[in-house]
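Heads up, one of the protein chains got dropped from this complex, but the rest are sitting where they should.
Should a chain be cited, it is by its letter among A, B, C and D, assigned in written order, with residues numbered from 1 in that chain.
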Amino acid sequence: MFKKSLNTEDTLENAGLTVEEQQLFSNARPQAYEPYPIKAVEDFANWARANSLWILAFGTGCGAIEMRPLMTARFDANRFGVAGRPTPRQSSVFVIGGYASVKTLKRIVRSYEQMQGPKFVIALGICPVNGGMYFDSYNTVNRFDQYLPVDLYITGCMPRPEVLVAGIMELQKMIKAGKCNGANRYVDNFDWYKANQKKVIKNWDMPDYNW
Amino acid sequence: MSLRDLLSPFYVWQRAFEKPYTTKRPTLDRPGAPAYRGFHINITETCVGCGSCHTICQNHAIDMVAVDEYVGRDGDSGLRPRFDYGRCCWCGLCVDICTAGSLRMSNEYAWISEDPGDFHFTAGIDDKPWQENALGYRRAEGYHLYPPKRITMPMLPVEESVNTFDEVVRGYDKEQAKKEADRCVECGICVATCPAHMDVPDYIHSIRDGDYEKGLQLMYRTNPFPATCGRICTRRCESVCPVGILGEPVAIRWLKRFIVDQVDKKDYPRILNEPIGESDFKVAIIGAGPGGLSAAYYLRQQGHAVTVYESRASAGGMLRYGVPSYRLPDVELDKDIEHILAIGVDIKYDTEIGRDISFETLLEDNDAIFMSTGLSVPSSMRIHGEDHPRVLSGLQVLADVASGRDPGIGKKIAVIGGGNVAMDAARVSRRLGADVTLLYRRRISDMPADDEEIDESQAEGVVIVQQAIPVEVLDADGTERVCIKWGEAKMVDDPKGGRPRPVLQEDRMHTETYDCIISAIGQSSDLGYLSSEVQDQLAIEWGRFKPVEYQHTMMEKVFVGGDFANRTADAISAIEDGHHAARGINRFLNPDAFIKAEMQDE
Amino acid sequence: MNTIDEILDYAIDQEQQAADFYEEVAKNAETASMKKILLDFSEEEKHHKKILQAVKTGEHELTPQQEILDLKIADYLVEVEVSKNISYQDALIIAMKRERAAYELYTDIAARVPEGHLREVLDGLAREEEKHKLFFETEYDERILTDN
Amino acid sequence: MNEKTLNTMLEKLKQEFDISDIVEHKPRLTTFTVSKQHAETLIRELRDREAYTHLNFMTCIDYIEDGIFSLVYMLHNYGKKHSLGVHVNISRNGEEVFSIHTLWAQAWTYQRELREMYGIRFTDSPRLDEDFCLEGWDQIPPMRREFDTKKFSHERFGHREGRSSEVPREHMKVQLYPNRGGDEE
Partner (left out) sequence: MTSLNRHTLTGHSAALDFSQPEPVDLSSGKYVKLWQGPQHPGITGNMSLELTLEGDTIIGCKTHVGYLHRGFEKLMERRTFIQNFTVVCRIAVPEPTFNEYLYSHAVEELSGIEIPDRAVWLRTLNLELMRLASFLMWIGGQSGAFGMYTVPNWTLSHRDFVLDLFEEMTGARIYHMYIVPGGVRAGLPEGFEKRARDVMDSTEKMLGQVERVMFNNAVTKARSRGLGIIDPEMIDPYGIVGPNARACGVARDLRKDEPYLAYDQLDFDIITGHDCDAYGRAWQRLQETRQSIDLIRQCLDRMPVDGPFQADMPNVLHWKVPAGETYVKAECTRGEYGYYMVTDGSEYVRRVHVRGPSYTHAIAVMERLAVGCNIADIAGLMVSLHTYPPEIER
């Protein structure tokens, strides 16, 4: 029922879990996305992906406040193929709404890893870039790209719904061009990301890779 | 549950016929509001790089970075703000505090990038699409984060001041000084502009803290004449004070004076308590003006035996004999001089070099010499009749008054000139009861005299006739009177640039009779005490010294400073010359120590 | 003095004489700095001479119509004597007055010759001297008349 | 609030509970200090007898230089529209404090927060040791004044490189007059 990698060399330790829990969780590493060998098929897939960006409804920070106008009548993001989804399993875009506190970062990592590939991350506002308003806070991370791969940054405080729309269109362009490979970056540098995450999340009581 | 309750949700259908809320093209159709706070715009030409934006930014989003094309501009730090959009929260406090009014925000809000390292730029230097944006946030009229207006200085009323040699400016009280000190933004641009590089923001800070003793210590680090400079400094610092760009500059001079006024003279030794070094060297100083005494003060601190030679009966030079006591009371000047003498500076009064002791002897007997004899010879107009006995020199009138002699000017006089000496002569004459007309060949706005001096002299009843070129002095009826012929001038633009020049209009001549004419058109140096060989060795150019590094001349032991060695010819420059020469003399006397120290640095 | 070349030769000679004059004064000047100033004046005159020579060979053209600013400073100053310890102010006065005299001379002659090329050359020379005068007057205005 | 009734009440409290440092900040706010042993009874009395029935908040001020924490209980009387700030000074070194969780329902939350942010322990306060805002916190309680949040943030979270700034005054000195100014050799 659970994938257990046979190759012991290439498994994760899951040291944060109890022995009992270790039996329950997968210890496999994430796998990179391989594009379709035929370019036309891959292009078509990218076109389809770009036009059905489903956003995970997780308001991680203050940027979430502008998601509501974005999703309602005035800015109506649905017409761009954007929809909010309550579960990571159905979502392809994770919008980081500004700052991430350490406590939230843990949940962000968990939700992100549960998302199905191909998946994309948009970081809103100044805080994920360089700490922003909370550059000296003891509870918020300063450089979000240390912990998860970000495909697109939209700066400003706050970014308005208009620029969110522009960001989504930009993301669509990038996806169609096959340039959004944040998730693969995460796979390739998994150990580095994981080490960074563990450096700030001190009570690591979840699997190393939440699949 | 009624039927109405069941049907009410269907009421939403009614809205199907109303205009939808949806914005068709959100990214194009919706610019930010006219006063939207978006990305920054900086007019770099207007910006002076004071760094107030950097100071106020709570997110440390602003770096001050050097921009080559602005390095070395007057009153400009050469730095410009660079914004980190991984930090900026669009609060606009930087715009609110901007002293130059150069910073504002555009109503542009879209900046999307894949690279998180992209998000910084130097506004106005790096090319960004919003740089030309006309809309966006700017500080509203009537909204200030620091008081733009200066605290009014209490002054003697004109009706009183014109009758007395008492000081006109009364000085701030503690409350006023604190409020004025509060206006400083602590950028430090004034420090670079001050010839002596005084620690202006620091001593202003000490006023806010109420720690006047610390303020005094800070001032003496670079200037042993704070009481004097606090009254008569030409205050170039204030001309570059960024607070003055949109409001009135911080009254730096009055604040300096305030500190000195708060400290009693007899506490000076305790507060300053200068350590005196150990040295066997002897240094002679010619001229006990601000330059000479400043050098003496800093040289003495190194432990050298310092002797000052002064041709007159009192020390102070132009400060005593050229500045009237309603601007600088003798007691205040003495406060400064006495402290310099108190640390062990020896002074020989009534001793003229070349008459009482030769320059060559001095050179032989001392390890180094600092010369600062200033500009003591009044310039001549070189017009016909100038040698008329009723044509007096401004310097002489001022010296007479300072020494308590009657200059004998009469009741109706004319002053020629537009500098501070002319103003002083005019105002002194008013105090002696004369009606004063001042003739100046250019416009009032061209006058080299201090604006305050011009305003105050006019308030005191000095009639200023501008664009008046004297062409001839004529005899009048009686030996006690004199005639002057002058012509009106028109200002003509110089095709080669430079300021407009006055051109005499020969068909518009006037002749007027006065009791005397006071000529105050400038001074030059008297180097009669130097032999021509020495003058040659010193490489004097254009009638003035041109010292090399550290005020050193081409002669091994000789250093110069003061009015005859700089182009600004004011007290503060002389003080710095003296201080700098003291540094130079130290290096000259102890070359090993400095070479060692420099090698260690590298 | 009838031909243009003759007039130009005379003018060139005048400039040379002026240069010689300053050199002579410089020789007697007491201080090195004053010497240098006077030699600079001399150089200036030699430069004028070169311009006139260029006019003669046709490499340079005179500009008789040009309006030259007259500051009228020289007009009302007293005559000063040449001496060993001559000041910079006096040296400038001498220079201004000499240029003024030359200007007046050419203007005078020009008024007496009939209109034509010759008159144009004389006018051009007058303008040239006027320029020189302006040079010294500007210097005087800048450096001597500072507070006045 | 009527000044006379306020004074009467304060006078009474002074006698009963030995309150001190009474300051009337504005007509609707008075604060005073009371010792720890009287505080619990005093607060209960204020609630039940003087109708200060509303707990606006409860917090703590760190006076590190005096070595004390000053607990503040802000109580409000809706009828008289008057607030009382009760200060209770305790030692910074782990002194345990009475709990008021039986007086107000939200009190234990405040106490939990103060435990986390200052490290103050409240006797028998429920769920005191549960995490409130922080999770996996391994430093001294962050609201204590000796905790340097900027330094901590810099060390743990880092900052994006590529930033450097000049101070105008120093920059001008280096550029324009390196050998001059007040710094003597």
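In the analysis below, a contact is a pair of C-beta atoms (placed from the backbone, for glycine too) under 8 Å apart; a residue touches a chain by one contact, two chains touch by 3 or more.
Because the structure is a prediction, the values reported are computed rather than measured.
Chemist: Sort by label and list the shown chains the missing chain touches.
Modeler: Computed over the complete complex, the missing chain touches A, B, D.
Chemist: Which subunit D residues would touch the chain omitted from the figure, given the whole complex?
Modeler: Interface residues of subunit D facing the absent chain: 23, 25-26, 28-29, 31, 47-48, 51, 53-57, 59, 61-62, 72, 74, 78-79, 81, 83, 85, 101-106, 108-110, 126-127, 131-135, 142-143, 145, 147, 149-150.
Chemist: To test your reading of the contact rule: which positions on subunit B touch the chain that is missing from view?
Modeler: Residues in contact with the chain left out: 1, 4-6, 8-9, 11-12, 14-15, 21, 32-37, 52, 55-56, 58, 89-93, 96-97, 105, 137, 140, 142-147, 179, 182-186, 205, 208.
Chemist: Residues of subunit A in contact with the chain that isn't shown?
Modeler: 56-62, 64-66, 68-69, 72-74, 84, 86, 88, 99, 101, 103-104, 107, 111, 133-134, 136-140, 157-158, 160
Note that only the chains that are shown with their structure count from here on.
Chemist: Please report how many Å separate the Cα centroid of subunit C from that of subunit D, as a whole number.
Modeler: So the centre of subunit C lies 87 Å away from the centre of subunit D.
Chemist: Averaging over Cα atoms per chain, report the distance between subunit A and subunit B in Å.
Modeler: From the centre of subunit A to the centre of subunit B is 59 Å.
Chemist: Return the distance between the CA-based centres of subunit B and subunit D, expressed in whole Å.
Modeler: 49
Chemist: Please output the residue numbers of subunit A that touch at least 2 other chains, ranges allowed.
Modeler: Where subunit A meets two or more other chains at a single residue, that happens at 129-131, 135, 143.
Chemist: At least two partner chains per residue is the criterion; list those residues in subunit B.
Modeler: Answer for subunit B, listing residues that touch two or more other chains: 84, 86, 116.
Chemist: Looking at the whole structure, which two-chain pairs count as touching?
Modeler: Touch list across chains, by label: A-B, A-D, B-C, B-D.
Chemist: Name, in rising order, each residue of subunit A that touches subunit B in their complex.
Modeler: 73-76, 123, 126, 128-133, 135, 143, 145, 150-157, 159-163, 165-167, 169-170, 174, 179
Chemist: Flag every residue of subunit C that touches subunit B in the complex, lowest number first.
Modeler: These residues of subunit C touch subunit B: 30-33, 36-37, 69-72, 75-78, 80, 87-90, 93, 138, 141-148.
Chemist: In the complex formed with subunit A, which residues of subunit B make contact?
Modeler: 20-23, 26-27, 30, 32, 38, 59-60, 84-90, 109-116, 118-119
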